[in-house]
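Here the structure comes first, spelled out in structure tokens, and everything after it is commentary.
A single protein chain has been removed from this complex, and every other one stays in its place.
And then chain A:
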Amino acid sequence: METLKQVLGSGRLVALWYDAPHLHYLVEGSEGAPPQEFRVEARKSFPSLAEEFPALDWFERELWEEHGLVPEGYPALKPLRNHHLPYPFERVEGLHEVPVGPVHAGIIEPGHFRFSVLGERIIHLELRLGYQHRGVERLFQGASLERALLLAERAGGESVAHALAFCQAVEVASGVEVPPRACQLRRVLLELERLFGHLGHLAGLFTDIGYAYAATQVGKVRALLQGQLERLTGHRYGRNALTVGGVGFDLDPKTQLEVRRALSELAAEAEAHLFAALKHPMVLDRLRYVGPITQAQARLLGLVGPAARACGLGRDLRQDDALYQPFTPVTRTGGDVLARAQVYIEEVRQGFAYLDRFLSELPTGAVSAGGVWPLQEGELRKAFSRVEAGRGELFYWVRLRGRRVEQVKIVDPSFKNWRALELAVRGMGLPDFPLINKSFDLSYAGCDL
């Protein structure tokens, strides 16, 4: 326990999950070092560390709710996804409360935000999520690999990243080798998903500040980019494209060339619009100093992905991926909406460069590992995997028995990043909330599971 505290103090929590009768803490220390796993036996309760390490907060509430394990010493337990239990909101004496949601004004997923405001200024925000809870993790229990893959594709907002993280975990657990061509094709899909995701929220940011021209142009590039993902996989979001052991599609040289050419045109167009937009004084004025997060806060909450990189925390799992070498994570130091927008834009540029590289030198060979399934009936295997999704680090842990999934733990990047929103809006004007929310681009479904 003491070593765990020490490592948590200097490192970052990746995931906390329960594989009865042990709690598993996965903590990443200094950069480059493989994450350390700590096991703590827990049958009815476990010592709470949330007060000391706020990154553990939602994980501990989740354990209490899902497995009935009581975190001893947790200040005030509240449900996370179970709406049948009473939920007392934090109240600030003398302030006006503005409840927003679960049904929002835009076309987005549901969630409830309780603002405590003084005039227009937000003093405090409390999130209440769980509206999207579909019991995904429980549906995995006993599912065949094919069905589990469908569930993974629908667990959060990023189909490819979720499918990839699930497949990788199963492949590590079972020892299935993925052929090099499939590995690279998977990265192509992952980058395409990241790019149209990023372009989508950039278009959203421009809409929110009333810059309709840029929003339309960026939206157009996004739509055409999505068309290229469909061109490759037959699905607009890349579903059904990945399989355990490889990918379910192949590219002929003609398509490869055409997609590459189309992408380089789109890259030029994105470049022109995005960089022009971020030179516009009105745009800069509207985004700068809005919704700031300090680096210390980001560390404390254990933020991941573009939100963390916009605070100067240069961690990107692609650093560890041999196919991306050399790789330098995009970082900015401002921590505000502008810094996050800059990270998105720079990553779009970076993503286009990697796509071009992946599509120009595609290894030849099979796209799927053939042969028989290596595990015997009833053979037990466990493994975890991590993928740098567009929103940040995505974690999957699986326990397999033969060809069936016995248990999974999914940690969507949004699960770690939602709390940042509560801190980012403090002291900001209420009308800026949509802008700040959009800049984090959080998935409700991925968090609620």
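In this section, a contact is a pair of C-beta atoms (placed from the backbone, for glycine too) under 8 Å apart; a residue touches a chain by one contact, two chains touch by 3 or more; residues count from 1.
Everything that follows uses one rule, which is that contacts and distances are computed from a predicted model.
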| item | value |
| --- | --- |
| From "Cytochrome c biogenesis protein CycY", "sn-glycerol-3-phosphate transport system permease protein UgpA", "ABC transporter ATP-binding protein" or "Formate hydrogenlyase subunit 7", the hidden chain's UniProt protein name | "Formate hydrogenlyase subunit 7" |
| Of A:L225, A:V283 or A:A445, the residue in touch with the unshown chain | A:A445 |
| Touch criterion as defined above, residue of A:K78, A:R154 or A:R357 at the omitted chain | A:R154 |
| Contact partner of the left-out chain, one of A:K5, A:R39, A:H83 or A:R426 | A:H83 |
| Per the touch definition above, residue among A:H67, A:R114, A:R231 or A:K382 touching the missing chain | A:R231 |
| Chain not shown, touching residues in chain A | 81, 83, 102-103, 105-110, 130-136, 138-139, 144, 146-147, 149-151, 154-157, 159, 200, 213, 216-217, 219-220, 223, 227, 230-232, 234-237, 239-240, 276, 443-445, 448 |
